[in-house]
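Below is one structure, written out as structure tokens, with a few remarks after it.
One protein chain is absent from this view; the other protein chains keep their places.
Right, chain A next:
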Amino acid sequence: MDIAPTASATPTKSPPGGPAEKPGGSANRPGDRIFLGLSKGSGITLLVIMAAIAVFLTWRTLVALAENEGNFLTTFEWNANADPPVFGIAVLAYGTIVSSIIAMVLAVPVAVGIALFISHYAPRRLAASLGYVVDLLAAVPSIIYGLWGALFLVPHLTGLYEWLDQFFGWTGIFSYDSGAPRSLFTVGILLAIMILPIVSNVSREVFKQSPKMQEEAALALGATRWEVIKMAVLPFGRSGVISASMLGLGRALGETMAVATVLSPNFLINASLLNHGGGTFAQNIAAGFKEAGDIGRDALIASGLVLFVITLLVNGAARLIIARRKEYSGANA
């Protein structure tokens, strides 16, 4: 599979060392050179932009941290406009990560199910329209999800919350006092719906590309459709599903308006996921930016830097996982 494109791309000279790595290095036609320059330029531009963002965030963060009277990592408070300013990101980091994890746990199995159904089970016509419907979810603006969440989802979750409290309240995680269910758990459910399309869409594309030969061979050996999926499709698609999940996780980590509309933010960490409390980086920035003074703004930017770092770590971790499972995948080779 790998040989075909390389062979056609090298016209006369065939450099012996690392043929697949840098075919562009031997460009000598004008078209090749222009394209090389363009793509190199784009790549460098991206790096410069990222570096500029990182420098800006770091600089403003240092300004804010110099003024901070609290501990930036452990203080459960956000009074950046007070004099002296006191702020810490503990609650925000907890809320961001916990709500995103809930979203992943709820969304990924469903999304993989949808993707498998569309790619391997559904009749073609149904599959196409179902795919469109799922993709349409991605086109709904997040504020609409927020309004839907606040006006429809929240009032209808009370029953589920009471049920969870009754049977799982002893865990502490699912104890529920009362009041409108506007907690991190609700945010997690909402985020799950929001990341569903991106995860299922990418997984579907990956599953569709699983090698037909292997599937047919397995069928020929007498495997059922589920066994084919288990042996040929899922192992092939695993790294793709992981990448898709990470894309979804990226969206969940940064979601702002929907969270701000649904959550009842509060600067305390509640052991129970169902009770009020918590907050997320993006939601806090949206809530605090309008009335922030100089230091307040820099403090919000500092929290943004932490989100930036968390996102980088998540992406790095995803890359590591994918690299380790590379042998399964043709797409990432």
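We take it that a residue touches a chain if its C-beta (ideal position, glycine included) is under 8 Å from a C-beta of that chain, and two chains touch if they have at least 3 such contacts; residues count from 1.
Going forward, contacts and distances are computed from a predicted model.
Student: Match the chain absent from this complex view to the correct UniProt protein name in "Ferredoxin", "Hydrogenase formation protein HypD", "Phosphate-binding protein" or "Cytochrome d ubiquinol oxidase subunit II".
Tutor: Of the names offered in "Ferredoxin", "Hydrogenase formation protein HypD", "Phosphate-binding protein" or "Cytochrome d ubiquinol oxidase subunit II", the absent chain's UniProt record gives "Phosphate-binding protein".
Student: Which listed residue (A:75, A:119, A:264 or A:303) would be found touching the missing chain in the intact complex?
Tutor: Considering all chains, including the one not shown, the answer is A:264.
Student: If the hidden chain were put back, which of A:64, A:102, A:115 or A:150 would touch it?
Tutor: Only one listed residue reaches the unshown chain, and that is A:150.
Student: Out of A:63, A:82 or A:140, which residue would touch the omitted chain in the full complex?
Tutor: A:82
Student: Touching the missing chain, which residues of chain A?
Tutor: Contacting residues on chain A, toward the hidden partner: 78-79, 81-82, 150-151, 154-155, 178-180, 182, 260-261, 263-266, 276, 286-294, 296.
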